[in-house]
Structures are given as structure tokens and as C-alpha cells.
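Yeah, one chain of the complex is gone here, protein chain that is, but the others are all in their spots.
Labels run A, B and C following the written order; every chain starts at residue 1.
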Amino acid sequence: MTLLGDLLSTVFERRHRLGAGPRADGEPIERLTRELVSARDETSGLTAARKILARYAALDDEGRIAFFRHLAGDLNLDPAAVREALGAYEAEPSGKSYRAFTAAAEPPRQELIRRLNQLFGATGHLVAMRADLLRLMGKDPALAALDLDFKHLFRSWFNRGFLVLRPINWESPAQVLEKIIAYEAVHAIASWDDLRRRLAPPDRRCFAFFHPAMPDEPLIFVEVALTQGVPNSIQRLLDDGHAPLDPELADTAVFYSISNCQPGLAGISFGNSLIKQVVSDLSVTLPGLKTFVTLSPIPGLCRWMSDEGITPPNEPRAQAALAAQYLLHAKRPDGLPRDPVARFHLGNGAMIHAVHAEADLSENGRSQSLGTMVNYLYDTARVATNHERFAAQKEVVAAPDVTRLAASAAPAPA
Amino acid sequence: MTLLGDLLSTVFERRHRLGAGPRADGEPIERLTRELVSARDETSGLTAARKILARYAALDDEGRIAFFRHLAGDLNLDPAAVREALGAYEAEPSGKSYRAFTAAAEPPRQELIRRLNQLFGATGHLVAMRADLLRLMGKDPALAALDLDFKHLFRSWFNRGFLVLRPINWESPAQVLEKIIAYEAVHAIASWDDLRRRLAPPDRRCFAFFHPAMPDEPLIFVEVALTQGVPNSIQRLLDDGHAPLDPELADTAVFYSISNCQPGLAGISFGNSLIKQVVSDLSVTLPGLKTFVTLSPIPGLCRWMSDEGITPPNEPRAQAALAAQYLLHAKRPDGLPRDPVARFHLGNGAMIHAVHAEADLSENGRSQSLGTMVNYLYDTARVATNHERFAAQKEVVAAPDVTRLAASAAPAPA
Amino acid sequence: MTLLGDLLSTVFERRHRLGAGPRADGEPIERLTRELVSARDETSGLTAARKILARYAALDDEGRIAFFRHLAGDLNLDPAAVREALGAYEAEPSGKSYRAFTAAAEPPRQELIRRLNQLFGATGHLVAMRADLLRLMGKDPALAALDLDFKHLFRSWFNRGFLVLRPINWESPAQVLEKIIAYEAVHAIASWDDLRRRLAPPDRRCFAFFHPAMPDEPLIFVEVALTQGVPNSIQRLLDDGHAPLDPELADTAVFYSISNCQPGLAGISFGNSLIKQVVSDLSVTLPGLKTFVTLSPIPGLCRWMSDEGITPPNEPRAQAALAAQYLLHAKRPDGLPRDPVARFHLGNGAMIHAVHAEADLSENGRSQSLGTMVNYLYDTARVATNHERFAAQKEVVAAPDVTRLAASAAPAPA
Partner (left out) sequence: MTLLGDLLSTVFERRHRLGAGPRADGEPIERLTRELVSARDETSGLTAARKILARYAALDDEGRIAFFRHLAGDLNLDPAAVREALGAYEAEPSGKSYRAFTAAAEPPRQELIRRLNQLFGATGHLVAMRADLLRLMGKDPALAALDLDFKHLFRSWFNRGFLVLRPINWESPAQVLEKIIAYEAVHAIASWDDLRRRLAPPDRRCFAFFHPAMPDEPLIFVEVALTQGVPNSIQRLLDDGHAPLDPELADTAVFYSISNCQPGLAGISFGNSLIKQVVSDLSVTLPGLKTFVTLSPIPGLCRWMSDEGITPPNEPRAQAALAAQYLLHAKRPDGLPRDPVARFHLGNGAMIHAVHAEADLSENGRSQSLGTMVNYLYDTARVATNHERFAAQKEVVAAPDVTRLAASAAPAPA
């Protein structure tokens, strides 16, 4: 972070960040977008780009919707031109006719977004712009198309090969750490002291993906506890008073929280890569680790019970059995598991390893899953076949104990 | 460099570089490309990608041409599908129909290239792959179309906002320096000692653009000498025995060599940005610098003279006048200057500042331009208007002395 | 920090830190010190050193006093041996006799401390050891001698040329920042949010000296505010709601807090160097800065008034006049100013620039100085002569306004 930060903070670079850009003036933003799309040289393009981003920053939501509608409408495809270029290419396929077709088949707003990105530091602004769009687009089909253009470009820019895996720890810059506090989505971090307890002890780890053009912004991060044996309670795992374990003595790495940080990158998946890389990295640096497992919430359990008319049991084993039943057998119309966290880990090739009652006694844990939690196991030797069975046959792979536990649940009322 | 290099050299990353990939085995590459394009999950995609790159690396030129033809043919657009998707989108524009259209309008080989890039370190291999393609494509229109796809993706990946400007000096890694030696295209670097003379003295600077995914590979670099006054001879500028100038006393920065390093990035221009950033950076760090100027070759002079039937004069002033005449008045059919170096700098907004005879007495200098050279001046206050006049009216802006010099040349024979 | 931290955190280094050392066992510490002092090879020396530091860490205060007495007594000089070696050297000065003399003239405990320092990370432990010694030594003359040995070695190890000046900002590691919170001695930092307000705004700066062997431990730091004009109130300067100033527009840098961090380095002065370097550094990076000034407490004012039987005035101007009188005229028996902060800055070559009433309205500010504060001015052009006049003639240099203000104070009762 600091390293990359350094890279980007030479005197020159600093002066070219957006902050130093021109004030938003009275020029209509539509004229600026036209200038930028048609700019023949970099200099005038950069000037227009700076003005557009400055203008955008000053807009309220209404103004932003109007801006998005402008992109979606005025800078859209011209179907007639596409058809004509396609015909010419079919008639005589050549570099020239192909180039004309690809130019016609891409709406000018894509080039606009690429040109905005020529400014230093613009990438983060564009990601934030898409977050606005997702928040404001409603059911407008034209804005949905605009969103697809953003997503198309972001998939290319945030290609896995461009991401950098970095440890996050108590030596990380405060600037990054405050974002970890803000973005933690699973088990909230209450304070800097709380953060310290998650990062500083020798038996804790945290890793994040970063993109070089947004060096201060984690894209996704995972928090890990090193333990002996597989844990069955998040409260015990995060207990203030726990005596840290010598990491050399740990046999298990527990992924107890994974958080996406950038709403503007919705739909561009990093979690699978992140977990697999962290498994791989930890295996090398701590050869004593034999088990890689999550301690995951079951966010949809209570809603499912309510939909199914199941009365919540009080007895822990009955709760666990119900949770196992839900994870193994509750499906969406497309045949995939109803639980989103289950879909994510099973889709990655993990299997259901164990289900625990009284594992998350927080208010949120009780209200969403009766306090139950689940361990998904990442067994390197089986991840590929697990994945294959899940992807091809929608098969949920689970440990025999879990299968038995699910079978022991009282049948759901018809 | 080292910093970014460090970023990428964690234990994990190293193990995932291509080198550690699978051996190229007997599986047909066509099956691998199909596997990669259709992979639903990252893991199987990465495996296929590794195999494809390993297979490609082992191919000879004939095999590579066959591979390119496969991409150009089997993974091309399906015009009928494009037409159908376009019709559906026109009939009912929606996110869904737009997505279907954009999927159809992009040939599958683009997605293939993006997926190959998910491997660490693949970016450099893909750039090298396009260098092969450019070398081998000949006049095949299908391969020309494939090249346009590479270029389209590279323009997005090597977006100006993703590049990092870094000084190159005697503290730079040997790994990078040996590439500077190899890539210097204007005034060859004979040895490490020669390199040291260009980088180590306090009155010398070098800057390069890098991309974070290719941290050891400069994309383009410029060599700069800090001087008092504008130089008129490259040999004097590079003289071994010159006593270095205290940079605080310099009033002029001379860009005496600009070299592109990556044939695979042909057509993606960085030079304009590089010069402007270096001007800006040097202005801040050395406020005594007032003049930013090149000392440039005139590569097309002698060929033009030969085309025009002009006999080379022996007298230095006559040589200079002829060079000035050529730079100001020799045009291509499209009305732009015939000289490629002139087109580059004038297109950037520079102006012709001075023309010198006996400025490059090397064999190459004599044979291409009778030993003449030219200073293009980057005057920050005038770059924008110069550029505008050149872009809009193809006007070549020159100092009055140069205009007079050109006028003094004997008229070219009709 | 992170950079140096990285340097020290290769796999190898980590494993050799003290933490991984041997448990403190039953071996008497006196035998271990003997082993270490007499060790002929590094390996056995390092083992003994590790054991001693581990044993020391486990001692309570009583045990530590005993350990210090052992060093002070058993590992003291042998005056007879010194006298003999001196005689031999005088009789026949040679390399050999000089070596024998220097060996005899240095108590073995100095070599012990040097050998303890051969362990990675030991430097910080030794600094902490001296902090213990200073706390526990009381008036024991033998321990005072031991303390002089520590100080002698630390002066050599913490030589100005070995220190590194580093900015502290919101990109600094949390590990360092929590120490800034802990060590701030002048105006307490209440929380991480408070720290953020001191470090993150563009018109704030902080710099610290570090030693490469203690990369996570600031030795001394100074907090700076960039302002327009010289401030006259610490509360206004640190006000939460202040709108940050564009640093390019600032004309004044205000040093409003300087804190030493290491009690174990007492008597080894860094503050003078720190201020001068920061002045020099800021002058270059922000050429608009013309005035370098402190906003300093006057810690001894009220005590002096009490000693002199002066009744505290209520009127602000009278308070300021009294403060000016105190700073200019209240002296210690040795003729130097009575106020310690005044001695520090005047000794550095600063001059008294202005005195303000109602400048520190905190409880502490009111109780120590009636709320008055003072600006000491670091005028680069005059620092050397100011210093000279202060050092040679004990002259307190002050602005005419301050001299007049002091003169206007009611005379102190006889």
C-alpha cells in the first residue's frame, strides 16, 4: 500500500490528481462530453475529462440521473450504423471494415468512460459513479444498458491479473485501516481497539485485493483466525480475552469474515480468487496448517422458516438440524441453494463441513439464523471435483455428519 | 520498479507465475481455447489459460500463424447472431437485450484474451503475442481484424491513468537497465559503461512509463540532458569527457532520445504523455529550467532529397537550409509533414526551434540527414495553440530564423 | 517506517527477534553476564545475551535494582589496573600499550551492553533498560556511573548521522500512530479521531526522528500547522471545525508541539536537529512559507509568580506583560532563563517573537501560565547569531514589541 502509494505520489503525480483540477463552471456537461469523445489529442481530452468529473462531483442526485440519461440516450448505439457496418464487413471482411464495425457496435459512452479514466486517480471516481448509477437507476432499461457498459469496462480493468494481494495488519496505513472498519460487513468492528484485536495478535491475519490505480482502496478483504481445531462459535473466536496462539502451533485457518468494499464493482467477483490465494499463501508460510474452513453465517434460515411456516425450535440440536436441512435442501427455482452464502462457498468448491447451534449469539445472529452458523471446508484436493459436481449437477457436497443431522430434522410442514 | 516488483513477489505470487505452469501436453490448442472461453469458474479457466500460454510458447512461427488463424476464424463474430441480437434490442431495448447484443457483437476471442490475462504475469506474454502477430500477419484481412481486437483491449488496459512514470537511474535494478540498453532506438548504448554515462552524472535524467502488471518492462523512455543553452550537436552532448553541470545551474532540458520498448504495443501512443509529464516534473524539481527542447534526428531528409533529385550540398549552411525546407514544406499526400519525427513532435504541440548542420556526425546521421538535426521546442504556454493550428490547419509552427533559413535554400528542381 | 520495517522483517530476521529467544531459566544472571563478557565467539555470546534479556524482562523492580548493582559493582572499573596500564603506556606509548590502557579504562559493563546489542531488536530493550535505571537509581552514585555508561554508548549509537527524519501522516502504520497518541506530551491526543485531525488535513504536518534499529519507535516528533499569519491561540489552532488551508497559500509554519518519546534516551538531545531539519525541509517543499514559529507553553510562569509573591492579574494585557517580563528577566542562578522551554528554543537560536494572553484556555494552560503562550521565531538568517549571543553572553533576543511589553509590567515586589 504504502509502496504503491509512494509510486503514485511523486511531485508530478500529486499535482495531476483530480483535486487540483479546474472548477466546475457554467459550460453544459453535454458539450463537455462531446468535446471529450471527439478530442483528437490528449491535452484537450484531459481538460474536458477533468471538467466533467468536477461537474459530476458537484451534482445532486437529480443532476446525476440527468447525466446518466444523457449518456444512456445521446451517447448510445446507433443501430442503423451498426447494421450498415455489419453489412459492409460481411460483404468484404477486412481490417478496415472490421474496425468500422467494432467502432459502430460500441456506444460512444464506452469511449467516454475510457477517456475519463486517463486522468490520474479517475478510476476510483468512476467506480463511485457506477455505485451512484446502481443506486439511482431504478428499472430504467436505458440506464440498465449504461450499467452494462460500466461493468464491461470494469471487468477488463479489474481483471484478476491486475489485482494485488496484500496483507492488512497493524503496520498498515491508518488510511487503509479506517476503510476496513467502515467496510466490514459481517461482524462489525466497533473501534480502533476492536480492529487492533482483529489484526495485531499473532494468530490473526487479514488479506485484501487492491488495484494499482486505487492503492488506498481495498476491493475485498478476508479476516482469518489461526486455531487448533475447527471453531464453533464466533463470539469465542473474537473474545477479547483470548490468549493468542503461537501461529506455528495452529492446524486450522478460519475465514470468519469476507467483505466486499466497493458497491461500484458489484457483479465483478473477487471472493473466489481471494480465498484460494490466501489458502495457498498460508499453506506455504505456515506448513502446520492442515484445515482451511470458514465460520459463516446462515443469513436466510429464519426467513425460510417463516416462508415454510416452521416454528423456531428452542433446543440447540434441533436448531442445528434445521439449519443443516435448510442448507442441504432449500433451493431456489433454478435448483441452486437458497442461501446466498452457501451458493458462494459451494460454488467455489467448498463443502459443508459442520453446522453449529449457539454459534452466533449476537442479536443479528439470533434473528437471522437462531444463532446457528456453518463451517464450509476448502479442501484443496477436492475443491475442483466439488466445484464440478456443484456446477454441473447442482449437488451440495456435505460431510456425512451434516447429512445425518439434516435427516434428523423434523420434516417441514407440507 | 523494485517497489512494484516487491509487490508482486510474495511467496504466493511467485508460485503462480507462468513459469510454474503445466507443461504443454498433447491436448489440441483448439480444445483448450474452447475450454477457456466456456469456463464457468475461475479455477478451470486458469488451468486452461496456463496450458494455452505454455503451448503457445513452444510453438514455432508456423504454429503461431495457425493459432492466430484459429482465433481469427473459429473465434470470430457471427454476423447472423449480431444481426438477430441487434433486431431484438431495437424491438425492445432493455438491459437484457442490450447485454445479448454486446455479447454477440464482440468476437469470443476478445473474451479469450481477457481470460488469458487473469494469470499473473500474462500481460507481458500477451503483449509479446501481439508482437508476433504484427510480425507474421502479412496482409491477411482476418489477422488484421484479430490485431484490432488485441489493440482494442490493450488500449483499455494500458490506459494513461494506469501508467506509472518512474525515473531510471544508476540506482535502478540491473534487470530494468539491461532493457534500456536493449531498447534504445535512437543513439545506441554500447555497454554498461556507456549506460552509466547516460544515467549517473548529475546533469542527466531518464524517465520511463511502466504498467503495474509488467513492472520490469519499461514501455517507453526518454533520455534527458540538462544544459546551459540549446545544444547543436549530439556528439558533443554525449561526449565521454564532458564535465557534469550542476543541475541547479541548468536552464535547458534536452530530450535527446525517445524509445518505444514494446513492439506489441504498436499504435498505442505514450510519447506525448511522457514528454509532457517529464516537462512538468522537471519544472517543479528544477525551477531554473526555462527551456524544454529536443535534439532530434531528421530521418527522412536524404530520402526526400533523392526522391526530389536534389544533390546533397557540402556546405553546412546549405545543408541546414535544405533540412529546414524539408521540415517546413515537404508533405505527405494528406498534407502532414513527410518527416515522421516532425509529425510526432508537431502533433504534440512543439514547434521547430532551430536546425543545425554537423550536428550528428555518426555514419547513420550523415547517411539519413547529411548530419543535420533539429530542436523542437516544448513551450508550455504555446503547446495548446501550436497543437490546435497543426491539428486543424496542418500548420507547421517554426521560429522566424528557421523560416528564413528554409527560404534561403536553393529551390528544389521542378 | 514500513520500508524500514520491511527491511527487518525477512523470514530470517523475524525468527531471530527476542521473542523467539530461550526461556529465562534458573542460571544465575551473574554467571550469564560473565559468560557474555568473556565470550570468544559470537554464537555463545548471542546465546548468553538472549538469556540475559529474557531474565531481565522477567525481573521485578527489586530484581532489576539488584541487576543494576551487579553491573555497577562487579563489572566496574579496576582503578589499580587503569593506573598500571596508564603507567605502561606513558613509559612506552605504542599500539599495544594504548590498547591495554583503553581496555582497562573502560568498565566491562560497557562491553556487556555492546554485546547485548548484537541481538536483533535489542536496542529498544536496552533503551527501556536505561529508562528503568533512571526510574530506580535514586541517589546511588554507583548507579549514576552505570547510567553514564549507558548514555555514553547511546550518544554513539544515536549519533545524529544515524537518525532518519520521516513524515508521520494518515498513511503511516497504525503501529507508529498509536505511539504518537501515547507519547504526545504537550497537548494530549484524545482519540484516533483527534489524531486524524492533527495528521490528515492538508495544512497539518508531523515529523519524527527514527533510528534504523528501532524502526517502529519514534524518538521525538514535532507537530506543525500551516497558517496565514502567526497564531495566538492553541484552541483556535486545534479547533475541530477549522476549514483546512491550501498549503500553497500558507505563509507560516507553526511548531505547536514537540514530544520526546523515549525516557531511556534522556539527556541525548534531538530537538534542535529536528526543528532545523523540518524548517529546512518545509522551506523547500513549500516555498511560500516565510515564517517559522512556535506556539509554546510557558510552563514556569505561575510558579515563578508564586515564588516572587506576585498576585495574578486578571487583565489579559497585564498577564501578557508579566509573561514577557518572566521570559526576559527571570533567571536561574547560572544566568540562563528560568523557563525550560525558553532555554530550549533560545538555546537553539530562536528569538522571542510575541507573547499572547488567553492563548491556552485549557485547565493546564490557565494553571501553569494564566493562559499565556509565546511564539519563538526561527529566522534562518539570524539563528546563528542569536545562538551565539545566547551561548556567549546569555542574552535573550526578543522582538521590540515583547521588550516593550515586558517593560510595561508592574515591577515585581522587592
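Everything below uses one rule, namely that contacts are C-beta pairs under 8 Å (C-beta built on N, C-alpha and C of every residue); 3 or more make two chains touch, one makes a residue touch a chain.
Here the structure is a predicted model, which is why all the values come from computation and not from measurement.
Peer 1: Shown chains touched by the missing chain?
Peer 2: Those shown chains that the absent chain touches are B, C.
Peer 1: Which is it among B:196, B:329, B:343 or B:366 that touches the chain not included here?
Peer 2: Selected residue, touching the omitted chain: B:196.
Peer 1: Given that one chain is not shown, which residue among C:36, C:122, C:189 or C:206 touches it?
Peer 2: Only one listed residue reaches the unshown chain, and that is C:122.
Peer 1: Looking at C:135, C:160, C:290 or C:404, which residue reaches the missing chain?
Peer 2: C:160
Peer 1: Would you mind spotting which of C:28, C:63, C:93 or C:202 touches the chain that isn't drawn?
Peer 2: Of the listed residues, the one touching the omitted chain is C:93.
Peer 1: Just checking the interface: what residues of subunit B touch the absent partner chain?
Peer 2: Subunit B touches the chain not shown through residues 1-3, 5, 170-175, 177-178, 192, 196, 199, 216.
Peer 1: List the subunit C residues touching the unshown chain?
Peer 2: On the side of subunit C, residues 3-4, 6-8, 10-13, 15-16, 40-44, 77, 79, 82-83, 86, 89-90, 93-95, 98-99, 101-102, 105-106, 114, 117-123, 141-142, 144-145, 147-149, 152-153, 155-157, 159-162, 164-166, 212-213, 272-273, 276-277, 280-281, 284-285, 347, 349, 383-384, 387, 391 touch the unshown chain.
One rule holds for everything that comes next: only the chains that are shown with their structure count from here on.
Peer 1: State which chain is most central when centres are taken as means of Cα atoms.
Peer 2: Closest chain centre to the overall C-alpha centroid: A.
Peer 1: Please indicate which chain is farthest from subunit C, where distance is taken between mean Cα coordinates of the chains.
Peer 2: Relative to subunit C, the chain whose C-alpha centre sits farthest away is B.
Peer 1: Determine the centre-to-centre distance between subunit A and subunit B, using the mean Cα coordinates as centres, and give it in whole Å.
Peer 2: Inter-chain centre distance comes to 35 Å.
Peer 1: Determine the centre-to-centre distance between subunit A and subunit C, using the mean Cα coordinates as centres, and give it in whole Å.
Peer 2: 47
Peer 1: Where the centres are mean C-alpha positions, what is the separation of subunit B from subunit C, in Å?
Peer 2: Measuring from centre to centre gives 53 Å for this pair.
Peer 1: For subunit C, what residues touch not just one other chain but two or more?
Peer 2: Residues of subunit C never touch two or more of the other chains.
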